[in-house]
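Missing here: one protein chain of the complex. Every other protein chain is in place.
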Amino acid sequence: MANVIFYILAIIVLACGFMVVTRKNAINAALYLVVAMAAIAGLFAQLGSLFIAALQVIVYAGAIIVLFLFVIMMLNLKRDEFGFDSRLFQRLFGLILGIIFIIQLILIVSRFRPGLPAQAIDPAMGNAAAMSKKLFMQYLYPFEIVSVLLLAALIGAVVMASKRKDR
Amino acid sequence: MDYGYGLIGIFILFGIVFVIFTIFFAGLLRPQRPNKTKLENYECGEAPMGGAWIQYNVGFYIYALIFVIFDVEVVFLFPWAVAFKQLGLFALIEMLIFIAILIAGLAYAWKKGALTWES
Partner (left out) sequence: MTLTLIIIQIIKVIAIFVGLLTAIAYTTLFERRMVAFIQGRVGPNRVGPAGLFQPIADAIKLLFKEEFIPDKANKVLFSIAPLLSFTTAAMAIAVIPVGDSITIGGYQIDLVISDLNVGILYIFALSSLAVYGIVLAGWSSNSKYSLLGGLRSSAQMISYEIGLGLSVVGVLMLSGTFSIAEIVRQQSGSILNWYFFKQPIAFFLFFVSAIAESNRIPFDLPEAESELVGGYNTEYAGMRFGLFYLAEYCNMITISALAASLFFGGWSGPFLPPIIWFLIKVVIFLFVFVWVRGTLPRFRYDQLMRFGWLAIIPLTLVNILITGLVMVLKG
C-alpha cells in the first residue's frame, strides 16, 4: 500500500515536472509546478514528516509560486520585448546549466552507497520540536546567516522596485 | 491515528464530488443561449477596449517579494514557538537577533517608500 502511494506520487511529480518544462504558456507551467510541489509534500507526509510537508506547501506552493504568478500576470511579457534574440541566449544558457546539472547528478549518484546510515531525530519530542532543538542549538550560526541572506533579498527587491518607479 | 489521513482524504473527496456535482447539475438545468454580446467581457456596458493582459503596476510585485521573505521568517518561528518551553532564554535572544535583522529590512523598505502606494 505504502509503495503504491509512493509510486503514484512520484509519477505525479515527474509528470508535472515534465509538463512544467514543456508548456508554452507560463501560467500553465507555474500551475503544474504547484501540483508537483503538492505531490512532493505528499511524499514528505508519507515519510511521516507532516511538519516538512506543511512547510513545503506553505513556502513553495503558497509563496514562491504565487510570486511567479504575480510576475507572469503583471508583466505579460511578449517574446519580442526582451530587446535581443532571447531564444538563442536562453538555449545557450540552458545548455550550460543543463551540463552542470548532469555533472552534479552523476557525482551524487556515483557517491551514493545503499544503506547509508541516516541519523533519526528523537521521535519522543515530536517532529517539529526535535527539529527546532537541532536548528536553534546545533545549527545556530547558519540560522542567523539566513536572516542576513533574507535581508539582502529584501533590500535587493526594494532597490529594483524603486529603480522601476524612477523610469 | 494512521487512518486519520484516510478520513481527511474522504473529506476532501466529498468536497470535490460536491463541487463537480453542483456544476454538472447546474449545467443540466440552466438555459444555454450564448450570443456574441453576452460572451464579451464586461466593461460597464461599453464595448471592451483591448484585453486585460497588459503590464500592471509593479507595486503588487514588491508585496509578493516581501511576502516570500516574511513567510520564510514565519516558517522559522513556528517550530521555534512550539519548542520554546524547552529552549528557554537563549532561544529568545537568538530569535530576537533574527527578527531584528528582518525588521531592519522592513524599515528600509518603508523608508524607501516601497510599501506606500503613492509615487
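Labels A and B are assigned to the chains in the order they are written; within every chain, residues are numbered from 1.
To be clear about the criterion, contacts are C-beta pairs under 8 Å (C-beta built on N, C-alpha and C of every residue); 3 or more make two chains touch, one makes a residue touch a chain.
Just so we're clear, the structure is a prediction, and the values are computed from it rather than from any experiment.
J.: Could you run through the displayed chains and say which ones the absent chain touches?
T.: Within the full complex, the chain left out of view touches A, B.
J.: Determine which one of A:Ala54, A:Val146 or A:Met160 touches the chain that has been left out.
T.: Answering carefully, the residue with contact to the hidden chain is A:Ala54.
J.: Hey, which chain B residues sit against the chain that's not shown?
T.: The missing chain touches chain B at positions 1, 3-5, 7-8, 10-12, 14-16, 18-20, 22-23, 25-26, 29-34, 38-44, 48, 51-53, 56, 60, 63-64, 66-67, 70-71, 74, 77-78, 81-85, 88-89, 92, 95-96, 99, 103, 106, 110, 115-118.
J.: Would you write out the residues of chain A that touch the absent chain, in ascending order?
T.: 27, 31, 34, 41, 50-51, 53-55, 57-58, 61-63, 66, 69-70, 73-74, 126-129
By our rule, only the chains that are shown with their structure count from here on.
J.: List the centre-to-centre spacing of chain A and chain B in whole Å, with centres computed as mean CA coordinates.
T.: 17
J.: For the complex, give me every residue of chain A touching chain B.
T.: Interface residues on the chain A side: 45, 51, 55, 58-59, 62-64, 66-67, 70-71, 73-76, 125-126, 128-129, 131-133, 135-137, 140, 143-144, 146-148, 150-151, 153-155, 157-159, 161-162, 164-165.
J.: Can you tell me which positions in chain B touch chain A when the two form their complex?
T.: 5, 53-62, 64-69, 71-73, 75-76, 78-80, 82-83, 86-87, 90-91, 94-95, 97-98, 101-102, 104-106, 108-109, 112-114, 119
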